[in-house]
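Excluded from the complex is one protein chain; the other protein chains are retained at their positions.
Here the chain labels run A and B in written order, and each chain numbers its own residues starting at 1.
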Amino acid sequence: MADIQLKSLTKRWGAFVGLKPMDLHIGDGEFLVLLGPSGCGKTTTMRMIAGLEDASGGDILIGGKRVNDLEPKDRDIAMVFQSYGLYPTMTVYENIRFPLKVRGIPEAEHHDRVMRAARTVELTEFLDRKPAALSGGQRQRVALARAIVRKPKVFLMDEPLSNLDAKLRVSTRAQIKNLHHELRTTTIYVTHDQIEAMTLADRVVVMSRGEVQQVGTPLEIYDRPANTFVAGFIGSPAMNLMQGTLKGGVFEAEHVRIPGLAGPDGPVTLGFRAEDASIAATGEIAAPIYAMELLGDA
Amino acid sequence: MSTRLADRRPPAMQAILIGFLALWLVIAAFPFLWTLWGSFKVEGDFFSKADWANALRGPLTRAETGGAFTGAGYHGAWIQESFWRAAINTLIVVVSVVTISLTFGTLGGYALSRSPYRYAFWLLIVALVFRAMPPIALISGYLLPFYQWNLWGHLPTAIIVLVAINQPFTLWMLTSFFRNIPKDLDESAMVDGCSRFQAFRHVIIPVMWPGVITTGLFSFLLAYNDFAVTAMLLDKENQTMIPKIAFFLGTTQTKGNVMFAVAAVVSATAPLFLLVVFFQRQIVSGLTAGAVKG
């Protein structure tokens, strides 16, 4: 168990900046989600924490100890990869046992620990199979079991659900949530799927173009996005954004006039969620209806 | 699998293609069959001044040896001219070259496939330039230093030179092969507690064999088929098969020596036949790997 601290962590490849200086404190036992579109630096951040990528600047502290110069194996972390990274020549049992074996944990403990991990993710019937003989969801669970078998300080998960179909994704998501609830291990979870972020996270870090846009609880980033990027990225459908001017507490744009808003006068962008608007005969927005879609009780 | 409509050809065209294919197959295979057949005749029949058909009927073979076929060429080459010694040398050279090339190549290829840095790319470009160097041009650079340091003539010298000449190709092939092994695999292992080398040993080596076998086949061919290096760098006692065959040609004045060469040629081709029989799929996939991807 440990907290993680990033102190102006940066990544550059030549002239290209992969991650602008990032400061973040991840509390012990917290479930933190790095969320953003592809190429936003979220995976790079995680890989630097894992030690799979060198940091170009800044410090990474796990449990108060600087780990920048440690090999991945010495950082006491476990990671679930997007394509799971299962060892194709080993059985499920051997896959789960591998971290114990290479770390020289006494042989006598292996069987118990492997079985306990396998039970946690409901894999006990498949222990003799090779990864190739498993379904996507089962492989995913092997990867999870391999991560938890060794009680690491930190879990890192790199889009672990992206290769699963929609239905399985929901159930596995719940399983991960439950796992975290039981083990209370500090977890960093990378995803581009905001539903995963919203359902799993204690806190979400929204990133774009190598820069942190906002850090907050799921509700905070949903209700009070820090900027238009977060507003447009979070929520389905995304927040409606309108350009206009604010003058004396009244927002004005073409066909739109909304009074009763606070803020300095000048050009502004106004955002509102779909559920906050309804169709009415008269109202603050006077515009023809373009199309109507049924989205359920969103 | 049923042919799709889009694949169907008019019958006339189909006939032309099949006729052409038959012709090509004859052109490709006949020289080998003919030489195999002829290697069991005497020189007067296989190289008949009177009538080429003598090679088929073999009147002189019958007259000289009493049978329709004779193993005299093989006996002469293998026993009298000690071709067996050349065969053993070839075996030593080829096995060593393949083993060392693959050891060096897997380590280097793995590193090149996993390094994100620019210098890895530069190294591959340099290797590509090296791959295009005519071996004989390099050999003129070896001779003087090798004489000077007394390295000339020995099998290990030829082996290490062949390994080096082999490296550029081996590196390219294995690098592109290792790139297809997901990075997740060794990175998992490193997070699970391995050093880079342990990750290579525990999880990469068990899955790399298909690529290594394919690359190994081409290393084998390069070492086995080489003439320039082995002919110029080995002395007579250490000669391998291919220079030995060339040597037979140099001494064709004596009657029968040509048949030694014919027998030796057939003997040297036989292992290659077996290679294609067993590894056809790997050879084809190896040849196309670069092309289809590039």
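Operating definition for what follows: a residue touches a chain if its C-beta (ideal position, glycine included) is under 8 Å from a C-beta of that chain, and two chains touch if they have at least 3 such contacts.
By our rule, contacts and distances are computed from a predicted model.
Visitor: Assign the chain not included in the display its UniProt protein name, restricting the answer to "Transketolase, beta subunit", "Peptidyl-prolyl cis-trans isomerase", "Sugar ABC transporter permease" or "Hydrogenase subunit".
Guide: "Sugar ABC transporter permease"
Visitor: Please work out which displayed chains the absent chain touches and list them by label.
Guide: Looking at the complete complex, the unshown chain comes into contact with B.
Visitor: Of the residues listed, B:42, B:72 or B:242, which one is in contact with the missing chain?
Guide: B:242
Visitor: Contact with the hidden chain only, please: which chain B residues?
Guide: 1, 4-6, 9-10, 14, 17-18, 20-21, 24-25, 27-29, 31-32, 34-35, 38, 46-49, 51-52, 55, 103-105, 107-108, 110-112, 114-118, 120-121, 123-130, 132-145, 148, 160-161, 163-165, 167-168, 170-171, 196-197, 221, 224-225, 227-228, 231-232, 242, 245-246, 249, 261-262, 265, 268-269, 272-273, 275-277, 280, 283-284, 287-288, 290-292, 294
Quick note on the criterion: only the chains that are shown with their structure count from here on.
Visitor: Starting from the mean Cα coordinates of chain A and chain B, work out the distance between those two points in Å.
Guide: Centre separation, chain A to chain B: 52 Å.
Visitor: Quick check on the complex: what are the chain A residues that touch chain B?
Guide: Going by the criterion above, the answer is residues 13-14, 50-52, 71-73, 77-79, 81-89, 98-99, 102-103, 146, 150, 156.
Visitor: Under the touch definition given earlier, write down the residues of chain B that touch chain A in their complex.
Guide: 116, 118, 182, 184-185, 187-195, 198, 202-203, 206-207
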